[in-house]
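The structure's right below; bear with me while I get my questions together.
Note that one protein chain is taken out, while the other chains of the complex remain in position.
Moving on, here comes chain A:
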């Protein structure tokens, strides 16, 4: 990958933001994407096998490992045993007695601390690993110590990692209106997946409920092996390859119904998926997203709405990766039990057909 040129001191983007809504005094590592040149994402994808790890990948892994090494995490997730659960689907189980799934309220409290990034209000700052924003130069740029620009994503280490490198991706400007779904942030998250350019890196999104409707954030971590859903067979329901570079498929024989959007054209992918998410939000539907394959593939898992948490399953569980708190749960994990859990969260046939048609219509629409 290209190496970025270093920017000394303040980053130029700051000047565009008015001083009032700019968090003051907070400095972090800032990574700015190079300016978009049409369809150059394909190129970086092709490069992935021969080239070394990308700059963003290296920075992210460095920062995360450093954070873990300094003892800020509650546990070493790589010391947690993994196993492939017997059966044909290769679901993965992890034994982790310390993992703590945030309840929505805890999420709220957590993000409250990042809501207004002021130097004095934020004591525990080590968790902020990096800020990523769109840049204006021809090459990606790295500023070692810059104030996060308003339109960036903050990468914050999750102290209860589900897997190695678990981070939250939180928009810098969390106060702005209508942030339940921000297409620009989704675009940024997808671009991060593309620029990290590591097949192990996955980005997740779980749609919010009433409790967290004002909070849009993504999560990401590194899974060494393919997730079961990524190996599931699919059948195309809309092939827009000729016109829009987008293929929409659905999974076959996977206990949780899912739609898969595939494209090497990142912009088109973001447009289509974003449009669908808008409409799902309008209907207050519950769903999860999984961005994989270096940002060229997005899995959409529509779910039966759970009154408390919105989504019944977090995105990694939709993908086939489960954390067990006790040894007996871990030892007794069975494919049947998991399949039943997934099936109970899966959309009814009729509702899924409707969603499928909606997706095809949107994909068709955006081509014109």
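Note that in this section a residue touches a chain if its C-beta (ideal position, glycine included) is under 8 Å from a C-beta of that chain, and two chains touch if they have at least 3 such contacts; residues count from 1.
Operating definition for what follows: contacts and distances are computed from a predicted model.
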item: Omitted chain (choose from "Mitochondrial outer membrane protein", "Non-catalytic subunit of N-terminal acetyltransferase of the NatC type", "Peroxin-7" or "PAS domain-containing protein") - UniProt protein name; value: "PAS domain-containing protein"
item: Residue among A:58, A:265 or A:284 touching the omitted chain; value: A:58
item: Among A:134, A:225 or A:339, residue touching the chain not depicted; value: A:225
item: In chain A, positions touching the absent partner; value: 3-4, 6, 29, 51-53, 55, 57-66, 69, 76, 78-87, 90, 92, 95, 142-145, 163-165, 198, 200, 222-225
